[in-house]
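All protein chains of the complex are present and in place, except for one that has been dropped.
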Amino acid sequence: MFRVTKEPLDLQALVSYVTAPEAGAIATFVGTTRNNNEGRKVIALDYEAYPEMAEKELARLGEEAKRKWKIERMAIVHRIGPVAITEPSVIIAVSAAHRDDAFQACRFAIEEIKKSVPIWKKEVFEGGEIWIGMQSGQPLPGR
Amino acid sequence: MFRVTKEPLDLQALVSYVTAPEAGAIATFVGTTRNNNEGRKVIALDYEAYPEMAEKELARLGEEAKRKWKIERMAIVHRIGPVAITEPSVIIAVSAAHRDDAFQACRFAIEEIKKSVPIWKKEVFEGGEIWIGMQSGQPLPGR
Amino acid sequence: MKVKVKFFAILRERAGAGEITREMKEGGTVADLWEALRKDYPRLAPVETRLLYAVNRNYVRPNHILKENDEVVFVPPVSGG
Partner (left out) sequence: MKVKVKFFAILRERAGAGEITREMKEGGTVADLWEALRKDYPRLAPVETRLLYAVNRNYVRPNHILKENDEVVFVPPVSGG
């Protein structure tokens, strides 16, 4: 299950999806909106995706994880739109017979998402907003 | 929250417990009963604990994790009694500002549980049962 | 020939559009299209950051040659998670 959605994310649903009789380990990662970033008071994060390609890239990295580690099932769901403080923006769940594979594949997935999946985050903070990854320490000029 | 319980485990409850405005990452580990082990068809795992000391040891390793990594909150709950295939026996949840700390502390916790927390697992399989960790590849003689 | 361009995130905001169709010469590359768009939309010009190029939902090299009806996306640094 590799999806981009506007709906709130449901961790238990993903874990149920990856649960399998052959699995003894499930590793999950939940990314949540933090109330601060580089000294700014964050109000919310607002995510935008190129949804068809994002889902395709998520599935591709899932395939890559299956080649690298002995895993049973994997699910990744990324939310788009505004995500309030403490709410999840991304959930990854991976099941495997053994924990090392589950942990490594889960970690791999979140690192890859941050490198290659076409999803962008705008940080809305007290005093302004900024597209993360575009700044050089400061809000872009000309905004 | 560091507990040993006879009740079924609730992942969402642990994740809600560790959720914090200062956290941008939550790593969890769920250990589930796998339907096979070393060629045996597993029916269930039956866990026994020295509960007062197990909870104390879980809290101790939580303190150790807090010294080693920059984490916000940690929760570990271990189930005792019979745990059927696909059901969780242990859940660990760790929140942190950044994902590396959450992942590392979560991994540390499960490794430590398997080393030092007084909880024991009897594997009930087709044709017998065995205390895991006591065997040398085979059921103990004299049982 | 015509290609479809989708803008996302900061490029969508700066172009003031989410999706456009643009005429271009046969044999043009995706990098050529970006240079043309920087002239069409002056507010795209100051974007100095490294962009990736995607055609029909796959990442491609800057010298990838476009075809009629291709769906082109210029991908600013991603920041999901």
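In this document, chain identifiers A, B and C correspond to the written order of the chains, with residue numbering beginning at 1 in each.
Quick note on the criterion: a contact is a pair of C-beta atoms (placed from the backbone, for glycine too) under 8 Å apart; a residue touches a chain by one contact, two chains touch by 3 or more.
Please read all numbers here as calculations on a predicted model, not as lab measurements.
Taking every chain of the complex into account, the omitted one touches B. In the complete assembly, the contact with the undisplayed chain comes from B:114, out of B:66, B:98 or B:114.
Taking the whole complex into account, subunit B touches the unshown chain at residues 31, 47-50, 52-54, 56, 78, 89-90, 110, 113-122, 131-134, 140-142.
Throughout what follows, only the chains that are shown with their structure count from here on.
Rounded to a whole number, the gap between the C-alpha centres of subunit A and subunit B is 25 angstrom.
Each chain gets one centre point, the mean of its Cα atoms, and the points for subunit B and subunit C are 49 Å apart. Taken residue by residue, subunit C touches two or more other chains at no position, since every residue touches fewer. With touch defined as above, subunit B holds no residue shared between interfaces to two or more other chains.
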